[in-house]
Each structure stands twice: as C-alpha cells, then as structure tokens.
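Missing here: one protein chain of the complex. Every other protein chain is in place.
What follows is chain A.
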Amino acid sequence: MEWEAPALVLSAAPYGESSAIVHLLTEEHGLFHGLSRGGSARAGRALWQPGNLVRAVWRGRLPEQLGNLSGELVHGSAARVMAAPLALAMLASVCAVADGSLPEREPHPRIFHLLTRFFALISLDPEMAGWNGMAALLRWEACLLGDLGYGLDLSACAVTGATGGLAWVSPRTGRAVSDAGAGTWRPRLLRLPPLFLDEADPGTSTDWQDGLRLTGHFLARDAFGQHHRPLPAARLRLADMIGAMAAPD
C-alpha cells in the first residue's frame, strides 16, 4: 500500500539513533503515523518539525503496518514562527491538541483545512499572530470538538430558547445560555466570548482567556478525559501566556 498527499506534521519522536516516528495529519487519511528513516538526524530533523506542510509519501506492505514515511517540504511554518513567542506557543498547542485528540486513520478534512489555513495565517506575519490568530485558534478548537462528537451548541439559549444575548455556556451540556437565562447559575457557567458567534470579531486578550477556558474545559473532559489523558503541556503553556497578557486589563 502506498499514498502520497499533502500533510501537516503534528509531532516527531526520535526512534533509534537517527529515525523518527512521525505523526501527520492529511486530508484524506486523517491522523497517520509512520517511520521516517533519518528523520531525527541532522538532515531530516528540519523537515519533520511540527506545523510544517510537507508532501508526504507513506509506504507499507500491509495497511495496518506502521510504514515508512518520506517527504518534501512545501511550507515551513515552524521556522517562520520560531522568533515569535505567541505564534510559536499557538503552533505547538494546536499540534499537540490535534495529535492527542484525533483518532488515527479517520479523515477529518475540515480540521485539516482549517489547520492549514491557520498555519499560513500565523506564519505569514508571526509578530501579529496573536491578534490575527487567537480567534482562529479558538474557533478551530470548537470545530475540533464538533468533529469529535462533543460540539458546543451555540444556536440558542438552553433556558429561554432565545437566539440573542448568548453570553454563557453550560459546563455540563455545552449548550449556550443567555444573560437573562443564566440567573443564579451564572457563577457556575463558562463565559462565552463573542468571537465564537461572530467570525469577524478578533476578540480581546480577556476574550481569548475565556475562550481557552471554555474549549479547554470540554477538551479536557471529553476529548482527552475519555482517554484518561490530561490536556497537553503546550496547551496549558498557551493558556498561561494568554492569562499573563490578560492580567493587566
């Protein structure tokens, strides 16, 4: 069996002296693992950096085998964001979240396309990545939850049925709650930043913090909790970084 496709590198773990076990996300094949000979050697390491878009070739005698990977760089996002702390933290976070939550060999084309667009966005202007990218990252996490079957229902208030004034989300059901419907439950609800309802809203640092708390709750409970795994350290570091930015507000 053999396939060739554009793929996003999510992680690469050294294997043996110079090889690496690479985790890729492709449009057609979903999350795919493979062994890259020389993948952690000096020449191969640059290719398999998280966030890079590569033209990957996977070969295996049987489909269920780990298989061998080779690739050619198409767009090196990792090198472009290395000097920008926030952009790098965002890149590391989405790669770790996708790698840890997506099921293997199950296509999720929407997740792949959004992630490709996201990496292009943050690597184009890494210094501005925070302002351009955080809202995109949060919407991508919400989309990921949806694709995994744990989607948030932000269509109407769970209490009143109203479609306007949605400001909270129930941490139990993931359904939106309006300000009027929140009542005495407000302290227990998660704040819903407007950027989840308005695609044009880039949000503020406080919105990003609330957004990370919102998606983080469901990622931790459903996507990672189901596998008895904690949220990835890279995702926690991003939340810390945004928390520090939001603190002076």
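As a convention for this text, contacts are C-beta pairs under 8 Å (C-beta built on N, C-alpha and C of every residue); 3 or more make two chains touch, one makes a residue touch a chain; residues count from 1.
The working rule: contacts and distances are computed from a predicted model.
A single chain of the complex does not appear, and UniProt lists its protein name as "Recombination protein RecR", one of "Recombination protein RecR", "Aspartyl/glutamyl-tRNA(Asn/Gln) amidotransferase subunit C", "Protocatechuate 3,4-dioxygenase, beta subunit" or "Cytochrome c domain-containing protein". Remark: the omitted chain is touched by one listed residue; of A:Met82, A:Ala156 or A:Leu197 this is A:Met82.
Between the chain not shown and the residues A:Ala180, A:Ala233 or A:Ala247, the one that touches is A:Ala233. One chain of the complex is left out; on chain A, the residues touching it are 11, 13, 17, 45-46, 49-51, 73, 75-76, 78-80, 82-83, 85, 88-89, 91-92, 96, 232-234, 237.
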